[in-house]
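After the structure tokens below, expect a handful of questions from me.
Only one protein chain is missing from this complex, and each of the others stays in its spot.
By letter and in written order, the chains are A and B; residue numbering begins at 1 in each of them.
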Amino acid sequence: MAVKKMIKYEVERDREFAQWVTGVIGGERIRNCIQCGLCSASCPLAPYMDFTPRRLMHMAREGFKRDVLGSFTIWLCTSCYSCTVECPRKIQVTDIMYALKRRAIEDGAYPKRFPIPVLAGEFAAMIRGKGRVTESWLVVKVFLKASILRLLGMSKLGTQLFLRGRMNMMPDSIRNRKQLQTLLDAVEAHKEVAA
Amino acid sequence: MDARNGDVRIGVFVCDCGSNIAATVDVKAVAEYAAALPGVVVSREYKYMCSDPGQELIRQDIVEHKLNRVVVASCSPLLHEETFRGAVAKGGLNPFCFQMVNIREHDSWVHTDRARATEKAIALLRAAIGRVAFHKPLERKRVPIHPDVLIVGGGIAGIHAALTLANAGKHVYLVEREPTIGGHMAKFDKTFPTLDCAACILTPKMTAVKKHPNITLWTLADVTGVEGYVGNFQVTVTRRPRYIIEDLCVGCLECIEACVYKQAKVPDEFNLGLGKRKPIYISFPQAVPQIPVIDPETCIDFKSGRCKKTCIEACADRHAIDLKQQPQVETVPVGAIILATGYQPFDARKVPNYGYGVYPNVYTSMEVERLINASGPTGGEVVLRDGRKPESIGIIHCVGSRDEKTNKWCSRVCCMYSLKLAHLLKEHTGAEIHNFYIDMRTPGKGYEEFYNKLLEEGVHMIRGRVAEVTDWATTPEEEGKLVMCAEDTLISFVRRVPVDMVVLSVGLVPQDDAQDVRRLFNISCSSEGWFLERHPKLAPVNTFTDGIFIAGACQAPKDIPDAVAQAGAAAAEAMVLIDKGYVEMEPNTAYILEEECSGCKTCITLCPYSAISFLSDKKVAQINEVLCKGCGTCVAACPSGSIMQNLFEDEEIFKEIEGVLVNV
Partner (left out) sequence: MKRYLYYPGCSLRGTGKAYEESLLAVFKALDIELEELEDWNCCGATAYMSIDEVNAFALAGRNLALAEKKKLDLMAPCSACYLVLNKAQHYIKEYPKVAQTLEHGFKAAGLTYTGAVKVRHPLDILINDIGIEQIKARIKKPLAGLKVAPYYGCQIVRPYATFDQMYYPVSMDKLLRAVGAEVVDYPLKTRCCGGSQKGTLPEVGLSLIHILLKEAGRRNAQVVATICPLCQFNLDAFQEEAGKKYGEVSMPVVYFTQLLGLAFGFSAKELGLERNIVPAKRVLAKFEPAVA
């Protein structure tokens, strides 16, 4: 039984982070949260989270950045939007979760081989490169990066899918990849200017 | 004395208001400037014009300098116009030969630059001096007040207001649309925090109403027309037929017993559909008046014309039943009106997650009150729809309250009544009770202590808003139960609590017909639909319509002590009007120059106070001085320019504009 000191001091509060949360799309009303817990109660993943969504919202608006970005919670969110739809203060919790995911990736605040951000990253890379996602190759790439053992463990399922023609091995791609690239580059450039 | 004769003698008084004005405006310079203007006989600067010596100064100067017009430059007219008008009157001058200039709220309090503030004060003062020369002496009109009062709504607020006024010797018409008075309170079992039996404290007041010689009680009645103005309302009340002659009935209720329906079959409105009644019925045993009512929708004789009419047989010696009874229309004059129309409970079907109307064992708080009540449909036995006794009960606070999706407001009473229900349910069933709340609101006297008592009883207080009530099980303990899922925020864990019965603590919302009622009486509603008070802090029972007052939950959600307090307050306000005997109207009303009116009727439809009527013989419009509020709409709209407004005549306004533009 290791004794830990759990008090929170003001120095831990990152005021920039707290301010940033109120500025993200969906976070405009985070200060209106009355901590009723409806988001947590309607979330199918909440029983598995280290911080329930409600608790995370309050920690975020108070500026406890390390706890928030290092939490399991933001990665467990499946964007089912139950919280957003239920919230009596109309806080777009799902959008805030997305923003926290993005910030965590930016700050590198998660274990290196954690599969969920790895999946997101590979997904995005595949789209940027080819414009479409080929599920089979995506899975291979993710598990090569995250956990090779898991990949082997899925071999039975993989075979079943392949035999039933549900595994497309030909990498799919759009024709006008240049247009997509131009679009994404221009958006990226303007985003930095506007920020 | 008319300024058009050039014979004007103006006195100007510029106030320092301590440092409020003097610190920013060069008051001395302003007074000196005014002294040089044509028509100004005396121009002074003084530290506090509103004080006794200040007012005395005005009176003295009027007499000494034979002034016929006065201007005071100081604070807001809302604050001291009456004060200075009074001082002017004391000096022997007509109080409307006076103009007040605001150089505080409009000038010194919103400027930091002394030079510019002084410039503005000079411009405003010049405008007022130019204007006041054209003021005419005016008289306030006195209108007598009819001594009777109409009270709409026979709930606890209406009843208390009626008794207060009646005891003061005033005659009251109490109009209630249900067959009995008592309102929602009559449905409750016990009241918080004392756990007094609701009927025991209410019914004595109800019988007092019935017995009081000064109260005319009309039930099953609606107000269908309101004409007139403060002190002189003409109200039309339509009394719907109960098919029983009230004066002949003695309340023996034999007719109900004798009805051909041996079993009650019609869902009972008073018991919210949980019980049954016959087509001839009385709402509850202590109903006032103690007279049955026949429902034409379900009575066999009304539907088919073929009934043995055993009810009439049973009333053979009194002949009180009259199946041919017609609605009666009464028109009465009253001086003041009190609206005490109350609230309605939030419709729980609007929150689909809680399964009301889908799962049989989800009840609203009002339904549970009837179950608990000994004179309710189950005789006070709290049982589920299938007759079982519940072993675990969940109570959800804030249903339809504090929610952008339904109603933003807090309904104020639900935390307290949820605690009350928790106590009563535990008493009646011994079940395990869980209250799911967000914040525990116990603002009244003895309320926090009541909460403490509940804590001692071992009721589970779970701080978390319930997301859903479902009937599917994830674990063996949930089989066959209703599962309530909420985060217990105080321990930061999501909890699934299986229960037998769910109680929804529904909030209070305005009545469905609140908008129709407010239009009928010409008052306003807030954006949320409650009747609008004149000032939320200082005038909670007055409305913006003189002579009409509001009391109780129709103004905003509140508990019984507050409703009773407001009822007393509204009664007092009505008494102020009646005992004074008259009301004085501000003379800033509009008037029509008959010779110039072309009879186009433009003004009539525009008047927000319905103060203008058309004289069909003379073919001109006429303004009722007493109804006119001086808003100026007709004055501006009249195409032939034949409407003038006292204190806002054309010359007065033009002179004001000239004066203000002096620096341009």
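Methods note: a residue touches a chain if its C-beta (ideal position, glycine included) is under 8 Å from a C-beta of that chain, and two chains touch if they have at least 3 such contacts.
Predicted model only: the values in this text are computed from it and were never measured.
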**Request:** Using the touch definition up top, pick the residue from B:Pro352, B:Gly430, B:Pro561 or B:Pro608 that touches the left-out chain.
**Result:** B:Pro352
**Asked** For chain A, which residues lie in contact with the unshown chain of the complex?
**Response** 25, 44-45, 48, 76, 78-82, 84-85, 94, 98-99, 101-102, 105, 115-117, 119-121, 123-124, 126-127, 131-136, 139, 142, 146, 157, 160-161, 164-168, 172, 174-176, 179-180, 182-191, 194
**Request:** Name every residue on chain B in touch with the hidden partner chain.
**Result:** 352-353, 470-472, 474
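The rule is simple: only the chains that are shown with their structure count from here on.
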**Message:** Need the CA-centroid distance for the pair chain A / chain B, whole Å please.
**Reply:** 51
**Fill in**
chain B residues touching chain A in their complex are 353, 398, 402-405, 438-439, 463-468, 485-489, 492-494
**Asked** Which chain A residues qualify as touching chain B in the complex?
**Response** 34-38, 40-43, 46-47, 51-52, 54-55, 82, 86, 88-90
